[in-house]
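For reference, the structure is listed below as structure tokens.
Just one protein chain is left out here, and the rest sit where they should.
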Amino acid sequence: MKNLYEVRLSGSGGQGLITAGMIMGEAASVFDGKFAVQTQSYGPEARGGACKAELIISEKEVAYPKPVDADILLALSQQAYDQYKDDVKEDGVIIVDSSLVKYEKGKGVYPIPITQLAIDKVGLKVTANVVALGVISSLTGVVSYEALERALLSRIPPGTEEINKKALALGKTLEFKDNI
Amino acid sequence: MKNLYEVRLSGSGGQGLITAGMIMGEAASVFDGKFAVQTQSYGPEARGGACKAELIISEKEVAYPKPVDADILLALSQQAYDQYKDDVKEDGVIIVDSSLVKYEKGKGVYPIPITQLAIDKVGLKVTANVVALGVISSLTGVVSYEALERALLSRIPPGTEEINKKALALGKTLEFKDNI
Amino acid sequence: MLFYKLYKDADGRKVGFVQGNEACVEAALLAGMRFFAGYPITPSSEIAAVSAEKLPMLGGRFIQMEDEISSMGAIIGGSMTGKKTMTATSGPGFSLKQENLGYAIINEVPCVIVNVQRGGPSTGLPTQIAQADVMQARWGTHGDHPIIAISPASVSQVVTSTIRAFNLAEKYRTPVILLMDETLGHMREKIVLPREDEIELIDRKQTEDTPEEFKPFATKHGDVPLFAPYGKGYRYNITGLIHDEAGFPTTKTDEVVSLLDRLHSKINDNLDDIVEVCEFQTEDADTLLVSFGSATRSCISAMEKGRAEGKKIGVLQLLTVWPFAEKQIVKLTEKIKNVFVVEMNMGQIIGEVSRCSHRDAVVTGINKYNGIYITPQEILEKVKESR
Amino acid sequence: MLFYKLYKDADGRKVGFVQGNEACVEAALLAGMRFFAGYPITPSSEIAAVSAEKLPMLGGRFIQMEDEISSMGAIIGGSMTGKKTMTATSGPGFSLKQENLGYAIINEVPCVIVNVQRGGPSTGLPTQIAQADVMQARWGTHGDHPIIAISPASVSQVVTSTIRAFNLAEKYRTPVILLMDETLGHMREKIVLPREDEIELIDRKQTEDTPEEFKPFATKHGDVPLFAPYGKGYRYNITGLIHDEAGFPTTKTDEVVSLLDRLHSKINDNLDDIVEVCEFQTEDADTLLVSFGSATRSCISAMEKGRAEGKKIGVLQLLTVWPFAEKQIVKLTEKIKNVFVVEMNMGQIIGEVSRCSHRDAVVTGINKYNGIYITPQEILEKVKESR
Amino acid sequence: MSDEKYLYVKKNWCKRCGYCIEFCPKNVWEFGDDGYPYPARPQDCVRCRMCVNICPEFAVIGEEEVTIKLEGR
Amino acid sequence: MSDEKYLYVKKNWCKRCGYCIEFCPKNVWEFGDDGYPYPARPQDCVRCRMCVNICPEFAVIGEEEVTIKLEGR
Amino acid sequence: MKSAIHDYLRPKKKFPHVWCPGCGHGIILASIVRAIEAAGKNRDEVVVVSGIGCSSRAPVYVDFSSIHSTHGRALTFATGVKVANPKLTVIVISGDGDGMAIGGNHFIHACRRNIDLTMIVFNNNIYGMTGGQASPTMPQGDYASTAPFGTLERPFDVCKLANASGANFVARGVVTSPIPLEKHIKKGIEKKGFSVIDVAETCPTIYNFFNKTGNPLKMMKDLKAKAIPVQKANTMTEEELKGKIVTGVFADRYYPDFTTSYDKIIMDSAKRSMKDEESI
Partner (left out) sequence: MKSAIHDYLRPKKKFPHVWCPGCGHGIILASIVRAIEAAGKNRDEVVVVSGIGCSSRAPVYVDFSSIHSTHGRALTFATGVKVANPKLTVIVISGDGDGMAIGGNHFIHACRRNIDLTMIVFNNNIYGMTGGQASPTMPQGDYASTAPFGTLERPFDVCKLANASGANFVARGVVTSPIPLEKHIKKGIEKKGFSVIDVAETCPTIYNFFNKTGNPLKMMKDLKAKAIPVQKANTMTEEELKGKIVTGVFADRYYPDFTTSYDKIIMDSAKRSMKDEESI
């Protein structure tokens, strides 16, 4: 476990990346007792374009709030992958949606067909972001699973609790292997 | 003849003092070739209150544009007289409308029933300001009579030329005596 | 629709992981805000939305006005009834509010104006960061006027600064500007809201005079006149014209001067109370980074990095940007001569820093204005370059 | 209804005894103004009235708009057709124009904005003199922006300054602010209008590119882009968003920086052309009065009186107040250490003078802000006091 | 009708517009020698209040109590 | 009617709202397997231009010349 | 006889007021005060808000809480007062320039919002205070300092605009008939929701200067001759109505007003807010 994680969740508008960032930040800061700061940015298009949520999760207070090189990169679109794959630390991990993105194999690269799994195993495409959170938690431990679940449940529309839990659990229980 | 005259034309709104100031300034600067600057101020009331036009007429360029102590004070109302009578130079003149104002006799004080004369001799009360200009010209020479007449004629509504000339002429031809 | 949730911690404090904009409203409500009038503009719009949702729960009221001018008018009117009021906007809207801002100043109407800065001038870069309205905050409205402006750097500081903004507004009966920026407004961090028993709230002092005795701008009680809310039998007038102690228009020179002097002195005579700065490791520093708002965070990181390399860097955050921390600058530059002013603009507050710095100090600007947050690396590099 | 008359002098020049406001319009017409949009406000209203009367004689057009915001919008729109345009206002209206002023700056739209200053803040002292919008002229609109502002002191200077304002606006494609004041606006002095063959009029340089090649904000011709009037086949876009050379919105960091840098450098790289000061007897002076606008006249009288008493006073008039005459101040304060900044406000431009003055100079403010013209006596007294 | 003894004009407020005279339906008012209106025919007054209401200066007064109160102003 | 060979959808502009399909009075259009509309029954087209005019993306094209011109965009 | 106005003059203010001899503003102000009295309002709970203009000086003279605000913005300040404290009776005084030129947007939005204010437009068809520029209600062709060749624009009909924008109560009075004027204003005050009373009056100083309309008395007589009650106007042709001023009530509706509607939200919200925060 590192003292400080720089996390970049990237993809396109509509994939729920900001929500994922919010959940992750809340889990880490409110429930895990760490320091977290989450920022975001959109592409120049009004809606639908590139989208990115970034977090710094740390044992101590965070000054400059933006990740430079990521400890954790989640890439849910080709554009995002291409743009950010090089800004990852030596010992960082790249979680890439292998159902959407053509990627290069390498140490620390974890290809997971996240969106496809969300469709197939959860039954709802838009839960891909939650599946990804489960993956991040179990792969890196940057946030605890319990904290994530609690933050998740407080952020989603009532009535969607079960399906979201299912998605998170799916992400957690997947088996990973980086892809050398 | 002095090199510099500080002139204060004072009274109330509606007595045409600003117009008188404009005529005098134009006469001095455009037609007599002197330097002149004319400023004005109103009382706090929107209309009808105290009113004052001030000029500096000089052989050379005028920097600070407001008279301090006047060489020539015209007072067409009691309030104006009371307020400004003390701000007159030792060798200055005070022309006071004796038909409207209670004044103190003294050297350089010229009481003339200007408004009454305008009514009686010109037949139009509002020409009092023009009568006063005639008085000032012939008493002090600060502006020439010809210049005054020309400036006057260019500033008045068409059709009123004769009556205005008459008023100016009246002012010029009055006999003055200061009032010791 | 709220996009955050507050929890209660073990000490009974509300906590949450919220945006700067959301934190601003939570703090404002804590501080006693009960009326908000606004007009949407990126990146401040969440402040209006959260206010719309939360105010009625506390019996407060929200109104979306037809523009920024009317929003500013409305919070002045609202404040005259004794309520604590706020509006929020960004550059273009802040420009539009300037005329009525002057009205609030001259009539000593407490209110808080949030400007979540974005790139400019004009429509500029609506979704990107800048700190380029800081001089406008000082000089944007016509005529001689004092102003208080506070510029937090973190979501937690948004909470304390917002409460402070209301307190200063009430204490000094003046509009207070909260200068945020796009990143801070949209950034999420954990906040811990103080319990009600943990904060000191200031309410404008109310008159104890009878209505007959009461003069709305009388100074017998000190520089800040005592207040009587409209509707309580104190039937006085306020006007944007220069006015006398009774609130009536005047052009008497002594009354003009006395009003203008008092408006300024009530601020300038209380700089120790109003001006708040944060110093970071300035004790042994030979290099000072002066900054405000979000840029401060980069300065602190730069300081940490720099110190790791053996560079004795200190940071001064101007939490209160206006009135300017002249005394603090004078003092610090007596010992630290190598001064950098870090701003996400083309160089604005640097003018003030230069003016106030010790004559031997070398004041250099570190500026970024391309819409992107300035990084600690960029600051460090500039610091190294200039040596 | 005109309240003045022009005559022809022996040299065929028009002369007249006119108000500053009237002179402003006469000069503007000479400079080529053909469109005026405005909203009345004391003490600037005569500028609109005279424009309404005179513009149609020259085939120009006048429009009274519904407010100051629309007036500013209209002169920008008008200027895009290639016409020289102007508006006039006073403090409250100047505050309202700030948003669109930024639009004119960022789109490099030549136009002239007259601010006949009155007492402020807010409604203030509508019929009295002040010089308290000078910092607002610099910083009133949001975001980083340069500005040119000129401040004449006499009715004759109004003529030359107005012509200059149009010339600078056209040359640098930027709004230019003409800072007058109540007394100057209403004061009458003789003017001699130059004959057409005696003045150099500058028109914005027009592109020679074909419509296909044309880029409205291209810099290949230097810092000031070449113009193509609307309606002539150059079908380009302008926007208040940060834009690229083609006039389309951009957030690319290099394009953002290049636009903002160019907007500033086109002014700041041409200070020798833009900054105009008048020095009076500074050669042997040991005391310098720095001033602008109407206050300069009192300084000159004070200088004359002072010299009569043996005091070596000199005067520096900042005819161009923005950009600031930094170089001139630096140079003068190298030899003159006793500096007084004379302003009819509570101290505004003094900040700039202090910042730029030689480190050994002692800079003291002489201020008056009660609505009354500052007198030479008052200045002299303060000068004596401080010795 | 009328013993309208308090129908009077406060001269230091009156600006002599003549509206009271013109708009009185009963022709009660006239300009006096001093140039100010006065109720020349008070007995004709029907208490319609037009004169009071139309006076832009609040200078027409129709009540004893008010008269006394305003005396000092 | 119609040999409407240039009634086509420029796919890189189309955002698949389905308006062309819905608003064609002759039911000419259908979503294809690729998710984009195509003129399934061009012979039914009466050249009313509804499909062209209702497309918010300017993606329905009905002219050879335009087709060619837009190719590169 | 009761002279409401004299009971309400500010004790500390000097009279006569600043308005010119014969200016209609004084007549309207007195009518407003009588209407407030007639509506039975507690003077401590009345707030009078104005903008800038000769007319907007009115609140300074009468003994209510008052805001002499900025040019054109009276309705915005008044909206703030009303929304922040709905118990208050808020009267807005505005000139035709103030309310209809620079303030036109606030006017139509106040109508639409149906905020419970009563606005009285002192409509002299000109900018008096700034010396005679054309106002948005100046009849086409009349002269002004900024319309030396006659105004080109057609005037707004304040009542039509209010009607189209949704005000609950819309009426026009005229200073030559102060009693009906007072009644309109009283009804406006009593009406929940936004009320507008447009008042036709004269500016004998400035309007006359540019239009040679004669002395104050002549202008008043002419004005009286122009005023036609709406009932009568309804029977007249457009031709006959030219140059006339139609007076009376143009709208009297009962849509819920803003603050009353808002009170329902507060009641509902209070319940929602009862829910306690979860503990961490």
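What to note about this one:
All chains are identified by letter, namely A, B, C, D, E, F and G, in their written order; residue positions are counted from 1 within each chain.
The definition used in the following text is that contacts are C-beta pairs under 8 Å (C-beta built on N, C-alpha and C of every residue); 3 or more make two chains touch, one makes a residue touch a chain.
Computed from a predicted model, the values in this text were never measured in an experiment.
Touch with the chain omitted from the figure is made, among G:241, G:265 or G:280, by G:265. When you scan D:43, D:240, D:351 or D:371 for touch with the missing chain, the hit is D:240.
Only one of D:69, D:168, D:224 or D:341 touches the absent chain when the whole complex is considered: D:69.
Within the entire complex, the positions of chain F that touch the omitted partner chain are 6-7, 12-19, 22-23, 47, 49-50, 52-59, 61-63, 66, 69-70, 73.
In the full complex, chain G touches the omitted chain through residues 101-105, 108-109, 112-114, 136, 149, 152-157, 160-161, 163-166, 255, 258, 261-262, 265, 268-269. Contact between chain D and the absent chain runs through residues 5-10, 14-15, 34-35, 37, 56-59, 61, 63, 65-67, 69-83, 85, 99-100, 103, 230-241, 246, 248-249.
To be clear about the criterion, only the chains that are shown with their structure count from here on.
Rounded to whole angstrom units, the spacing between the C-alpha centres of chain B and chain C is 55.
Chain E has its Cα centroid 40 Å from the Cα centroid of chain B. Listed for chain E are no residues, as none touches two or more other chains. Contact with two or more other chains is made by residues 19-21, 52, 68, 70, 129, 278, 280 of chain G.
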